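Before anything else, here's the structure in question.
One protein chain is absent from this view; the other protein chains keep their places.
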Amino acid sequence: MSAADSMPGSVPRRVGHPDLPGHPDPSDHPDAVRVFVPRDSAARSVGADEVAEELLRVASTAGRDIDIVRNGSRGMLWLEPLVEVVTPQGRVAYGPVAPQDAASLVSSGALEGREHPLLLGAPEDAAFLAGQKRLTFARVGLVDPLSPEDYIATGGLVGLERALEMQRSQIVDEVVASGLRGRGGAGFPTGIKWRTVLDAPGDVKFVCCNADEGDSGTYADRMLMEGDPFLLVEAMVIAGIAVGAAEGYLYIRSEYPGAIETMQAAITIAYGNGWLGDSVLGTRNAFDLHVRVGAGAYICGEETAMLESIEGRRGVIRAKPPLPALQGLFGCPTIVNNVLSLAAVPSILTAGAAAYSEIGVGTSRGTQVFQLAGNVRYGGIVEVPFGVTLGDLVWGYGGGSASGRPVRAVQVGGPLGAYIPADRFDTPMDYETLASVGAMLGHGGVVVFDDTVDMGRQARFAMEFCATESCGKCTPCRLGSVRGVEVIDRILAGDDREVNLALLDELCETMTDASLCAMGGLTPMPVRSILAHFPEDLARGDVRPGTVPLPESFR
Amino acid sequence: MPLVKERDLGTRAVSGSPSVELEIDGMAVAVPEGTSVMRAAALAGIGVPKLCATDSLAAFGSCRLCLVEIEGVRGTPASCTTPVAPGMKVSTQTPRLERLRRNVMELYISDHPLDCLTCAANGDCELQDMAGAVGLREVRYGQAGQSHLGEVKDTTNPYFAFDPAKCIVCSRCVRACEETQGTFALTITGRGFGSRVAPGPAGNFFDSECVSCGACVQACPTDALEEKSVIDMGVPDRSVLTTCAYCGVGCSFRAELRGDEVVRMVPSKSGQANEGHSCVKGRFAWGYATHRERVVKPMIREAITDPWREVSWEEAIGYAGSRLREIQATYGVASIGGITSSRCTNEEVFVVQKMVRAAFGNNNVDTCARVCHSPTGFGLSQTFGTSAGTQDFASVAEADVIMVVGANPSEAHPVFASRMKRRLREGARLVVVDPRRIDLVRAPHIEASHHLQLQPGSNVALINAMAHVVVTEGLVDRDFVSERCEMDDFAVWEKFISTDINSPEATEPITGVPAGEVRAAARLYAGAPNAAIYYGLGVTEHSQGSTMVMGLANLAMATGNIGRVGVGVNPLRGQNNVQGSCDMGSFPHEFSGYRHVSDDTVRHVFEELWGRTLDPEPGLRIPNMFDAAIEGTFRALFVQGEDIAQSDPNVNHVKAALESLELCIVQDLFLNETASFAHVFLPGTSFLEKDGTFTNAERRINRVRPVMAPRNGKQEWQVVCELSSAMGYPMQYDNASRIMDEIAATTPTFAGVSFRKLDELGSLQWPCNEAAPLGTPTMHVGTFVRGKGRFLETPFVPTEERASRRYPLILTTGRILTQYNVGAQTRRTGNVAWHPEDVLEIHPHDAEDRGISDGDWVTVTSRVGQTELRCRLSPRVPVGVVYTTFHHPVSGANVVTTEHSDWATNCPEYKVTAVEVRALRAPASALHRGA
Amino acid sequence: MPLRNDLVQMANQIAANFLHHGPEVAASEVAAHLKRFWAPPMRAELLANLDDGRLDPIVVRAGELLRELESAGSNSAS
Partner (left out) sequence: MSEVAPGTSSEFSEERVRAVLDAHRSERGGLLPVLHDIQGELGCIDERAVAMVACDLNLSQAEVFGVVSFYPDFRASPSGASVIRICRAEACQSMGAEALARHATESLGVGLGDTTADGSITLEQVFCLGNCALSPAVMVNEKLVGRVDSERFDALVARARARASGEPQP
């Protein structure tokens, strides 16, 4: 098996790095040069493992002693693999590095931070990062994700320690006061949810973290889990203590083997350090944390379907009420929060609710982790306060399209989110403003399309996606999505356009108002946004859909 | 009798006072907290369209037809899953809702055949009804898109077909299989548009885990799951409410007919025993009633070697009457007798015992309950004061610990088993006492906390050990005992049970059950807020059957588990009217209502009414009759609807007895095994023709109503009355109702029962009299029927039937779901598809020792006889125990069972027979009789 | 005519199940049981053969009690 097939755990790495105060120097080879090569799946998808392997090989051939640390990604994904070298002047970045660059890097003195065509300078000076306010992602890319020492040295566990000194209701009050809202898409106030669980009768309660990040254009959960897993562990323990739950489940989609592996390793380490288990940080609080792996069903990102899945059943939506907060996992009161919602909690407890709630606009408090994706020049993580405009994100941080062609549309909030035309990029990104323009923030994914996009096709795809991923329980979603594909096909083929457009409109209403959950309920959102903003693409009649053979399950 | 459709309120009832007031379409409604908006609307007379909702299942919220608007609530919530709230203002009809519903329905129909006119469910289809209700007029999507219209029908089940093309994926069938039946045989496979109902990985119903209870068919709102009889005959046009004639659960059914032909049997939601549920027998296996082998003309013959001769009723009855009188003249009054049937109505049974007592002039009347539950009558009357179970079926829903002893409800009392399983899924704990690993020990979502897998025949040792733990570990409910029981008797019992010989450790060598398990089970039972005992023939059919019943009663009393809902001691009666036939005075020593014939006051009541002097001495029991017949002092027998030549033990002995009779009169549907020894055959009526009542295991008296005219031309009670008249004791009733009036007039526990009252209330549980005009669901509340509960010592006296070197295995017998008793009915239905023959279950180790492989033919030999069976290797039986059913005459399980019987009641010891099993070396085809 | 085998078996079995009361009480319990549940011809046959060697002594004693009871002409069995 080549290095490319192996998991990150098998790649040589060492604990911690010398940037961090109080971090013990490794005694085995103190003179070694520390080199950071990300273990993030995105970086690995473009060769980070091969780069790490080649750097080791080249350095060893050259008689250089190097220590490779597999960190998370800084979130400047167009620069991956982004290699950082620790020099007396600080960390110096090179990128994007290909394996074949290793030799020239070593020979030209990159290990001392010298000039090289790939030299980027100090990573923190990068314009992309400079304007960001990283609270949730503060540690990602900076540290060895599986080093407890790194974690503590960078402020880890302070929030938990503070929580352990508080009454349950005080913790919940703090989260309420922060104004934190659910980052999974619905935007429900996190603290209020916690209070419901805290007040719910019952001895057994659960904390469930929804890491079934299935929306296209979103990858922040994955990067956080791969880049700062202890943060999520700490957050879930705090949640458990706050509501009186002694057990947590972290539901990760199977498409994220790297995140699964990293979280499992982090949990093992956390148990070993007494952060999890019968006595959290030596207190009387117990908290056990299990990783559950999804099995390829998008719908399990819906909280009730996720609970069904954790319980070992078909991931079918449960009707609400009862709310999961009152009757959730195994019928017990349960917190269900998204990765980013939970991950905001330690910093809220560390710095206080006020510090968090000062950031943001309107009822959207704190920072939002945007993810720039698709046809974008500078794709990556942008954590900024709410209120940033779409234009700032796409043209500012993102630098426009990757193709260099004009940006025509972005889809915000995943496959169920609206397509927003370029002339609306002045829209500030917050829950209420987006809702007012018929869009939604969702999980903060921003997918950029240039002017070659066929919006008729995208409308059809919205229905197709729903047809493929529907759990099949409710009629509007199960049947409506298939009929939606067919009606759009007829519109695109120019058959009875007006009749079919009217039918599509009614179908969108039926799905929106009558569906059991957001899957069917929001599928019309992208369709309607296209009808509103790109009607010309449904009028051309020159598109022959269905050119990609459908999978068997769908045929 | 128009076709009755039961009202469906959409979601389950919630108990409690109607404390939540709300407004629906401007109408004020008050309902209990937790009620759905849909149900509240239905109670107010407002029907909200629905497809996935039905009031027998938990709300699901998938069809999205029942959307409503609620003031102040965003969107259009589903009324089935939305609970009411005080002050809520609901609109069920707005232009928006109408449009949404029509558009949802349009989606349904875009994937549904448009063949209503030729569909078997035409006129009986909720999809059709709802399409009309929402005003759907066109399907703008057309039907050219993706669909399931071409999917293939599954016709593998003998009784119903599954047509996936007509399935709307509402999951009602899946949910019914889970929630109502508890089998979990159905699922949805795939997801999204590909979601389909599927009977598991087998791919078809017949090979799946499906037990064919019919709950899915019942739940299906379309033609997707449909009775084949409806497909063949069309939708029925009238219905008659009646009671099933299979097991002691006594399910209520609507017999649905076209003209005089039964199209289907639909379990009735208003039936308190079954609440709309059914099993494969009751729902589907009624075809025997019109089976071609049914005999509908009376027949006589001089000798059993002669051929039968069809005769008129007059001739048959005249012949029988004169022969009976002749025999009595020759051999004495006591030389004849009768056997009543637990298959017959209370009224039919009552007239037979009356004929025996008044016309025959003796007490030689017994009932087939002799061979099943006579120890129940004896044991419970000794301890509690009455011969019946203590609870209604609904009580199990309040039990926290359920102890099932020697019963296999999922096979023998399936509809009650479903109730019990529901309670177990809710968290009640279970103790199973059975030598065999029955389904309840471990079934989907059910697992017994303790399976006390005892040696057959060691019941009493085990129950004593449990009681020993209760007494010696301080688990006795002293308050209950001192308040409710005879303290002197308790003191004697306590001393007896505390002795070391009754400890779990001392009894372990006898029972084979580890002492620790016994202790744990006893603690669990004694520690429960509500603990209930359910038992079956595994308790009674032993030489210590009566002792064991008393042991169960002792345990319940000692732990205070008597006299309220959720507890009790409950016999699961085998046949539909075992309870009733016992109640009706069929025992040789008792009049109706369990009053001894020697009781002058009671006897005088009957003597006055019947105008005859009655014998104050007990008569012969069934086995005594056989012995006396062989001896030569018993010469003639009237047998009502019981196949003693197949069902009674040591069949060779029974046959010898029957052969020695001068006259045997059989009243039955078919020429059964017993009829081959008969001289007079009087055709009987099936339950579809009977008019009367059955009393089920919970003492519930249910009406049996004639669905069709008697095919033999007469009600059975009429025949009996005519026979009695022919013997010189005229008996005459205008109708069956008059017989019940006589029962009520002579029997205090039935004093308040009449057909009129039953028709009004649906059913009644005796005692029903002035003190309890609406009947008695729970007995012994506050005080025992006998006053104070009586503890009785229960020494373990082992049976004389022991395993030996020659007969090293113990054979025990039981039942299977699809067949019933001797199979006279079920073998004449499609049920044979599931259980075409009886098989011998043997543990793989015992099989290996004997060189037997799965499927081999074997001989089973006991001290009294030998039979041949095909065997199945099964770890369900422990080493040393073999098991078979007795549904098929050809297998003759009762050829090997012995005459050992209960010491107090002579109930045969079917459950313990020492046998040896040997492989048959020749090919089975050459050996199998008739093959 | 010797006593029928089935009657011997039944009577002895009843006796065995009352044995725990001690012989005297057991005999009276057996007598009451026979009176209550056995048809007169069966009882008569037993009483006529109390010297049959196969009967349990308790049955024999019960038979004597039963005989007294019968000659007393009582119909009360309970």
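Letters A, B and C mark the chains in the order given here, with residues in each chain numbered from 1 onward.
Everything that follows uses one rule, which is that a residue touches a chain if its C-beta (ideal position, glycine included) is under 8 Å from a C-beta of that chain, and two chains touch if they have at least 3 such contacts.
Predicted model, so just to flag it, every value in this text is computed and none were measured.
Trainee: What are the shown chains that the left-out chain touches?
Mentor: Hidden chain, whole complex, touched shown chains: A, B.
Trainee: Of A:Arg292, A:Arg483 or A:Arg528, which residue touches the hidden chain?
Mentor: Among A:Arg292, A:Arg483 or A:Arg528, only A:Arg292 touches the chain that is not shown.
Trainee: Among A:Phe230, A:Phe465 or A:Phe534, which one is in touch with the chain left out?
Mentor: If we include the chain that is not displayed, A:Phe465 is the one touching it.
Trainee: Touching the left-out chain: which of A:Asp67, A:Glu255 or A:Glu302?
Mentor: With A:Asp67, A:Glu255 or A:Glu302 as choices, the missing chain is touched by A:Glu255.
Trainee: Looking at the full complex, which residue from A:Phe36, A:Tyr219 or A:Tyr431 touches the chain that isn't shown here?
Mentor: For the chain that is not drawn, the touching residue is A:Tyr219.
Trainee: For chain A, which residues touch the unseen chain?
Mentor: These residues touch the chain not displayed: 2, 4-5, 41-42, 44-46, 77-78, 80, 213-219, 221-222, 254-258, 260-261, 290, 292-298, 309-316, 330, 371-376, 379-380, 402, 411, 415, 445, 447-450, 453, 458, 461, 465, 468-469, 471, 547-553.
Trainee: Counting contacts across the full complex, list the positions on chain B that touch the omitted chain.
Mentor: Contact residues on chain B toward the absent chain are 183-191, 198-202, 208-209, 442-447.
Basically, only the chains that are shown with their structure count from here on.
Trainee: Could you grab the centroid distance between chain B and chain C? Build each centroid from C-alpha atoms only and quote it in angstrom.
Mentor: Whole-Å distance between the two chain centres: 38.
Trainee: Starting from the mean Cα coordinates of chain A and chain C, work out the distance between those two points in Å.
Mentor: 89
Trainee: Residues of chain A that touch two or more other chains: which are they?
Mentor: Within chain A, no residue contacts more than one other chain.
Trainee: Please output the residue numbers of chain B that touch at least 2 other chains, ranges allowed.
Mentor: In chain B, no residue touches two or more other chains.
Trainee: Which bits of chain B are touching chain C when the two form their complex?
Mentor: Where chain B meets chain C, its residues are 334, 363-364, 496, 543-544, 547, 588-589, 596, 598-600, 616-621, 623-624, 627-628, 631, 633, 793, 795, 797, 899, 901, 903-906.
Trainee: Can you tell me which positions in chain C touch chain B when the two form their complex?
Mentor: That would be residues 4, 6-7, 10, 13-14, 16-17, 19-21, 33, 36-42, 75-78 of chain C.
Trainee: Could you list, by residue number, the parts of chain B that touch chain A in their complex?
Mentor: Checking each residue of chain B against chain A gives 59-64, 67, 75-76, 78, 80-83, 96, 99-100, 103-104, 107-108, 110-111, 140-141, 145-146, 168-169, 171, 187-188, 190-195.
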